[in-house]
Structures are given as structure tokens and as C-alpha cells.
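The block that comes next holds subunit A.
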Amino acid sequence: MNKKFTVVIVAVVLLLVFWVATGIEGNELPYATIGELENYQGKLDGKRFRLGGNVQEGSIVRDKTNPLFVGFIIEQGDETLPVNYHKITPDMFKDGVEVIVEGEFVNGTFQADNLMTKCASRYEGDLRQTQMNEIEL
Partner candidate 1 sequence: MYAEFMLLITFVIIVGFIIQPLLLKKVDKPDYEEITLETLKLSKKVIYKQIKEAEMEYEMGNLSEEDYIRTRNSLKEEASSVIKIIEKKSVNRT
Partner candidate 2 sequence: MVVYGATLLNIALGLAVLTIGLMVVYLRKGDYRLFLAGQRTALGISFLVFLATIILVYNLLKSNFSIDYVAKYTSLETPFVYKLSALWAGQSGSLLFWLFILSVYATIVVLQNRFRYHQLMPYVISVMATIQLFFLLLVNIAANPFKPVDAGITVIDGMGLNPLLQNPTMAIHPPVLYLGYVGFSVPFAFALAALFSNRLDAMWIQSIRRWTLFTWLALGCGIILGGYWAYLELGWGGYWAWDPVENASLMPWLTGTAFVHSIIIQEKKNMLRVWNMVLIITTFVLSIFGTFLTRSGIVSSVHSFTQSTLGPMFLGFLLLIIAVSVSLIIFRLKDLRSEKRMESFISRESGFLFNNVIFVSLCFAVFWGTLFPVISEAVRGTKVTVGAPFFNQIAVPIGIILLLLTGIGPLLAWRHTSRKSLIRNFSIPVVVGLVTFLISFFFGIRSLYPLMTIGISGFVTGTLVMEFYRGIRVRVKKFDESPFAAFIRIVSKNRSRYGGYIVHLGIVLMFIGFVGKAFDEDNEWALKVGDQVEIAGYSITLTNVEEEERPNHFAWIASLRIEKNGKHYTDLYPEKRIYFHNNPDPNRRQPHSEVDIHSSFTEDIYSIFGRIDTETDIISLKIMVNRLIMLVWIGGYFLLIGTVIAFWPSKSSV
């Protein structure tokens, strides 16, 4: 009986492991770099990407009559890319912050439908590292 049990359990485990391993395949959306986008030779429309970078200082543009619209530029080293976004932005979103955007190209501009700001950890209070009121002696 124990042998039979072992066989069944091993089979169940293998099945689950296989399932987990293949589950990654369909769900991974690889990070692309802005530089890689040039390989598409302008045939970007309708393709989905996940991009990371920092918000360029002073690049955030908001529409005065529609606070839901925001345009900004992300930079990654020397490469930059303008991004449009049509939802409420996270509280941490501001100049210089590291962001991850997901979305697709529509008529050559990147329309993000997901905007995430990076913060180290939920528990860490290290979001404002240099805010101490200090005086040099």
C-alpha cells in the first residue's frame, strides 16, 4: 500500500510542478529596455511592453481640465521615452522616482495602462532618505 501511495503522491507533485513551471511561460512579460525598441523599426503599434526607468526631472505634464491625464518622460541611461497615462497616479509618483510602466504603442506613442512606482518594501520607512533637518557643527 505504501508503494502505491508513494507513486500517487509523486505523480501529483510532478503534475503540480509541471503546471507551476509552465504557468510562468504565459504570464511573464519581460522587461524591455528603451534601446531595444529601435529594433522594431517603427512597427511598434499594438505591441505590449513593460519598461522601467526614472521619471525625467520636470517632464511631468498634467492637463489642467483633466487631472486623469498625465504625460511624462522616462529615462534609462541616455535613452528616453515619452509616456501617456490616463488614470490616477500613485502617491509616490513624482520627478526622479523609479517607475515601471506597462502598456502598448498607439500611433507611435506609448500609452501606459499600468504605472507602478517602486518602493523598497512596505515596512521600510526609507522612502525619504534625506529629509532630516540637519545642521553641520
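Picked so that all candidates are chains of the complex that A comes from, given by their letters.
To be clear about the criterion, a residue touches a chain if its C-beta (ideal position, glycine included) is under 8 Å from a C-beta of that chain, and two chains touch if they have at least 3 such contacts; residues count from 1.
None of these values were measured; they are calculated from a predicted model.
Enquirer: Determine, using the touch definition above, which of 1 or 2 touches subunit A in the complex.
Expert: That would be candidate 2, which touches subunit A.
Enquirer: Given the complex with candidate 2, which residues does subunit A contribute to the contact?
Expert: The contact residues of subunit A facing candidate 2 are 1-2, 4-5, 8-9, 12-13, 16-17, 19-21, 23-24, 26-31, 62, 64-68, 87-89, 91, 94-96, 118, 120-128, 131-137.
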